[in-house]
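What follows is a single structure, and I will ask about it in a moment.
All protein chains but one are shown in place.
Labels A, B and C are assigned to the chains in the order they are written; within every chain, residues are numbered from 1.
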Amino acid sequence: MDFEYVYSAEQDSFRREAREFFDARVPTDRRGPVDPESLDDDTFAYFREVHREMGARGWLYPTYPKEYGGGGMTADHEMVIEEEMARRQIPKHFSNGLVLPSILVWGTEEQKKRFLIPLLTGEETCYQTFSEAHAGSDLAAISSTAVRDGDDWVINGHKLFITGIREPDLMYGPFVTQPDGARHHNMGYFLIPYPTPGVTLTRMTLMNGPGQLFINFDNVRVPAGNLLGGDDEGWQVAATTLEQEHGGRGAAFSPDEDTQELLAYVRDTKRNGVAIGVDPTVRLNAVDNYIESQIHRLLETRNFWMYVTKREMTYHGAQSALWRKEFKVRNAIREATIMGPYALLDHTDDAPVAGGSPEVRQRRNVAWTHPGGTPEIMRLIIARRLGISRTRERAAPTPSTATSHTG
Amino acid sequence: MDFEYVYSAEQDSFRREAREFFDARVPTDRRGPVDPESLDDDTFAYFREVHREMGARGWLYPTYPKEYGGGGMTADHEMVIEEEMARRQIPKHFSNGLVLPSILVWGTEEQKKRFLIPLLTGEETCYQTFSEAHAGSDLAAISSTAVRDGDDWVINGHKLFITGIREPDLMYGPFVTQPDGARHHNMGYFLIPYPTPGVTLTRMTLMNGPGQLFINFDNVRVPAGNLLGGDDEGWQVAATTLEQEHGGRGAAFSPDEDTQELLAYVRDTKRNGVAIGVDPTVRLNAVDNYIESQIHRLLETRNFWMYVTKREMTYHGAQSALWRKEFKVRNAIREATIMGPYALLDHTDDAPVAGGSPEVRQRRNVAWTHPGGTPEIMRLIIARRLGISRTRERAAPTPSTATSHTG
Amino acid sequence: MDLALNETQLMLQSMAREFLANEVPKTSVRAIDESATGFSAELWRKIADLGWSGMAVPEEYGGTGNSLTDLGSVFEAMGEVACPSPLLAQVLAAHLVLGVATLDQRATLLPVIAMAERLFAVAITEPEYGWGAGAVQMRGVIDGDQVTMSGTKMFVPYAEVTDDLLVLVRTGDGATPEQGLTLVKVERDAAGIDVRRHQGWFGEPVCQVTFADARADVIGVPGEAWPGVEAALDKTVVLLSAFMLGGTQAALDMSVEYSKTRMAFGQPIGTFQRVQDLIIKALNDADAIRWTTYEALWKLDEGREDGPLAASMAKAVASEG
Partner (left out) sequence: MDLALNETQLMLQSMAREFLANEVPKTSVRAIDESATGFSAELWRKIADLGWSGMAVPEEYGGTGNSLTDLGSVFEAMGEVACPSPLLAQVLAAHLVLGVATLDQRATLLPVIAMAERLFAVAITEPEYGWGAGAVQMRGVIDGDQVTMSGTKMFVPYAEVTDDLLVLVRTGDGATPEQGLTLVKVERDAAGIDVRRHQGWFGEPVCQVTFADARADVIGVPGEAWPGVEAALDKTVVLLSAFMLGGTQAALDMSVEYSKTRMAFGQPIGTFQRVQDLIIKALNDADAIRWTTYEALWKLDEGREDGPLAASMAKAVASEG
């Protein structure tokens, strides 16, 4: 066994290259905000441009094929880039990139060229438009429609809780093509440019900030070429997306700033002359926080290892996602227990703890149990994959396991 | 509001009478064993006789009608007796008395006379025979049968996990009378004397001791008069029993020896010269133990108050039972966390803590999540009573809410 | 034994619910919470007109001398709609004056509190916070019946909009941390006082209050405030639990209702055991808060020795849920 990811000479050299680029390109006082949802226009525009430059080098999506605008590199390169970006607190691309594997698996050659290239090069951003008011956990219950009209599809309905900090260039998601069709075989998966006449975006005001949208579709026309997969295969195309979203890929690198900040707080804080860590209940909360974060790192490491060694993953992605959603909430409670009222002071206060990031976690870690499937949905998937549910299912095809379905 | 149960002059006088009886009758060194399931023959016989004498005074089942051998007294008298018995560590009757409300509600006058009198006077003991190997939580799935043959019913099958420390005089439970009948309408509720030819008892060896039985029925004949309710009403008769078992009646008096023992241990124990309570994690565990026990006391108090004031109870009984089943397990874990390995030394060890009762709790509190319905079944009942389940149900009739169904 | 609210309490609670349904709809709660000060003078005036600010004040001082349980039944109703108001601070002020002040001061202050002629905020917590007497370290120097004090109090509810501040300061050192604490009263606009609202907090507005040689009036006996402060906190904290009970019960009721109507996978989500278990957890929380809270209120009303223990338990149960 060997739990350490060992960098090759080639990786070390690539790291130098990446570090030089970021050091030269981004001044050290340029970084993402403590609360990603409070990103200001200037910072957004600045990093949007950085992303374009990264995209031009293939660094935005390093492992995607070069011919479609990716880096054609290995997962190792991706890891190096992620580490260097995290080191400098440079925000990741502002897209929800979960469509990318679906395009790669299900797209025609023409679609791959047309849609992947601007996304992978960072010229465009995309948002995932899945949930509807009456179709959250039960995504198959969506009712927004796409009706064929000549060479076009005409889209009507709405999507909400759409994560996106500004406005996208492209939206993607399933729409019902056959209202009377069988469940899971009655929808198509559409790629919808923005702006397009009939699409309106409204920002939602939620506990975790203004980063989510309500999107209305009123007779929106897209050409037939914007349908990904067959017009009854939308569910299957979405499944490829969701497989990624549910954590199927793992990570060799799981930064753990939340816990590091808390441990530093415990180490450095005195109250009335006494280090708060002398109280074993403080230590217990801090250590439980640490342990649960370490377990998450190990589950992610396992998933990464299984993914790159092409082992058959069953419950593993959903398990890690479930653990993350739940331990982050527990850890936010532990943090508030240790920090007391200070955990609620945000970054605009005079002297917030750790720049106000604990306050962000108090709101965000609860809100973030929802996107990409609630804990209940993760449990449902795990039960299916363990074979103890009424429904049995196998993992959906991903770029790691499938050759293109249409190519 | 008034949370205190105030004793009347009459009750105080009755308490003096009870205390005098027990003091005169039971020497102070005569008490039940730390582990009820390790009751020796001598102690069993001794208290069996005490129970008979109590029964003769109507003190064994004080609130049951005098005409059937009960005490014809109030719940207040019962409370006084329970308190006095607890004070002297005198074991309660060795019956599972949950059949009693069913006989009272569903029995004919003749049945009440014949079956209630010996039980209520303590002449006889009875065991509840419900569970079968393939019918635990799903009690309605029982397959042991009762077939009418002339004036008799002929019983075949088995029951297991039957709580009973020796041998009963009477067993009671549902048996299938109509194998092809509709679920919940295919069984009768039978009262089966022991010994009866064809009944064999085998003791089961379980984690919590030898106190449970496997009972086989091989062509066991009982007369028609031993059927309680109609031959398709067994489920409904059992529901009256279960309503009690699931905690419907509450208690004004919830002794809390487990927690008191733990608090005393924390107060009195030093390790290497330092009181263990200086460690906040010890205090935290002890206080959580105390709080959860207090919540249980309050839920029981509420149920008692609702019962005696004839308020409509819905989820309340199952809620208290669920809480009890779950907090007792959590408290056993807390106790083991505080006491460490000492929590595992039993009463036969040289110097166990609190006479070895923590060790009993380590085994018993897990095992006791099962009898009378698992936590999962309690949850199912609560959901039904809240009206959020597929199945809706109302509470079964109890002596508090129903007049006799047959009388 | 009687676990029902009495007629007075039922009437108080039902009147409170009617008032709150009319005057504090969800939109208005949101608007007040998001306003610059987090405070609505208009709503506070209406609450005062109902007499709620006088409930904790004895009749002889112009209040209605209600029991804590009476107050609890109102706070429960307020919690149901998350009513934003400084009532708890005002009630705490009443309890503090009753627990600490001289008879003359009672006669002066309590009618003002009861009629809500002035609003009172209470400043105890400090930057290196803690909940015992030892955590009060801000210094004051006694000068006759006044104190000159400097230092910082944190997380003070409604300090930005209050008329007066009741402040706990250390004016001496005794054998125990409980000794040497003095309660003082000062106008919020007095010289040497600076108030800044904390940012990011959700819920009631809380402030940092800085004192620089601010002069304030001593309430009660200098250096001997703690026992009265502790008793006042015990009483007030259970009213906060009653408020949290209302909120918990309202969330439970909403969840039950939603679980019956929200459909997923072709059935109401309440039919899923995972959803049921979330609701059962909330049900157990709500009932645990309810009975620990009302028992504590009853014990405090009865003046039982274990009232403070019950109060702490109710607060712990309401906070952890």
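The criterion applied here is as follows: a residue touches a chain if its C-beta (ideal position, glycine included) is under 8 Å from a C-beta of that chain, and two chains touch if they have at least 3 such contacts.
Predicted model only: the values in this text are computed from it and were never measured.
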Which of B:P118, B:G211, B:G356 or B:G373 contacts the chain that the document leaves out: B:G356
Per the touch definition above, residue among C:E128, C:E178, C:E204 or C:D277 touching the missing chain: C:D277
Touching residue (missing chain; options A:I117, A:L298 or A:A367): A:L298
Where the unshown chain meets subunit B, residue by residue: 134, 136-138, 141, 270-272, 340-341, 344-350, 352, 356, 359, 363, 376, 379
Touch residues of subunit C, complete complex, unshown partner: 272-274, 277
Positions on subunit A contacted by the hidden chain, ascending: 1-6, 252, 287, 291, 294-295, 298-299, 301-302, 305, 315, 319, 322-323, 379-380, 382-383, 386-390
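The working rule: only the chains that are shown with their structure count from here on.
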Chain whose averaged C-alpha position falls nearest the assembly-wide average: C
Rounded Å distance, subunit A centre to subunit C centre (Cα mean): 42
Subunit A and subunit B: spacing of chain centres that average the CA atoms, whole Å: 53
Chain centre separation (subunit B, subunit C; CA means) in Å: 43
Interface hub residues of subunit C, defined as touching at least two other chains: 275
Multi-chain contact residues (two or more partners), subunit B: none
